[in-house]
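Complex shown without one protein chain; remaining protein chains in place.
Let's turn to chain A:
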């Protein structure tokens, strides 16, 4: 997937227009005869190389900074120990019970509705929607989630897609308790996969597989089909493609932005006061992550539903994606970095370097033609 991972953010203001344009087109590109200075001035490439030397901003996006210990004091430490006891021995069992209770209600209603109301699709869908929202509320309750929603609630309309920044799989649960979204997800193994194939199927989910090359086209087609359908639940997409540590946003994949429909951005920001909600999928399994959340005091977060955007005439999908990324980053107070989230999974190949060489060579040769 080509990403406009062009220049690293330089020390000039964040509103550097060149960061918004796809790599290859630059408004400062001097047309006309090639001069010696054009050849010798390697400063943009050099700056990017130096930027990579002084800072590995890519890894920074996926690092969760451990909080400074505050409990190493004579009276704070016993208090903290008492807190641990309360959290693990009182809160945790209570939460497990609540969750079990929620599951019980859910399953005892969902299974009959799913099998008995086979004929009356509309009614069944409505009930299932409500049930999914309910079980998500139970989940959020099980970590004492304190979620503040800002902005107009999503409405079910055709030809619209919701995009949000991604910190953990719980993003989906936090949003789902307010509106039953259909979602596009990576298929996971284990009990999560089981949930995905049973319950999430009912709200209408699309699966993808990161490791398959041809997968992208299949998924793009499925997305398009889903968005056209009037009855389908609104589609929620996380265009970053991976979990980021809620301090940064990585490049948005353009798939969600070339469906020809309205894009409604959602910004999510977690407050690290009690627990860091970032799910580092390389370090923790989802189960461990959930347990960590359930044994902390609370999960505090804010959700902003932002103004729906449509693609402007003359704007490419990548530019549109960047524009929406700016809105979300600004609202949630996240820093933008020009990296492709998928680099987390595959070793960066020489393709990135080669792409730069190619664009340099092509522009040079093109200008050589102009006499």
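Here is the rule we go by: contacts are C-beta pairs under 8 Å (C-beta built on N, C-alpha and C of every residue); 3 or more make two chains touch, one makes a residue touch a chain; residues count from 1.
To be clear about the criterion, contacts and distances are computed from a predicted model.
Peer 1: When you check the chain that is not on display against UniProt, which of "EF-hand domain-containing protein", "Vacuolar protein sorting-associated protein 51 homolog", "FGF1 intracellular binding protein" or "Exosome complex component CSL4" does it turn out to be?
Peer 2: The chain we cannot see is recorded in UniProt as "EF-hand domain-containing protein".
Peer 1: Check the options A:45, A:209, A:228 or A:310 and report the residue that touches the missing chain.
Peer 2: A:45
Peer 1: Touching residues of chain A against the unshown chain: what are they?
Peer 2: On the side of chain A, residues 8-12, 33-57, 60, 65, 68, 348, 350, 352-354, 356-358, 360-362, 364-365, 368 touch the unshown chain.
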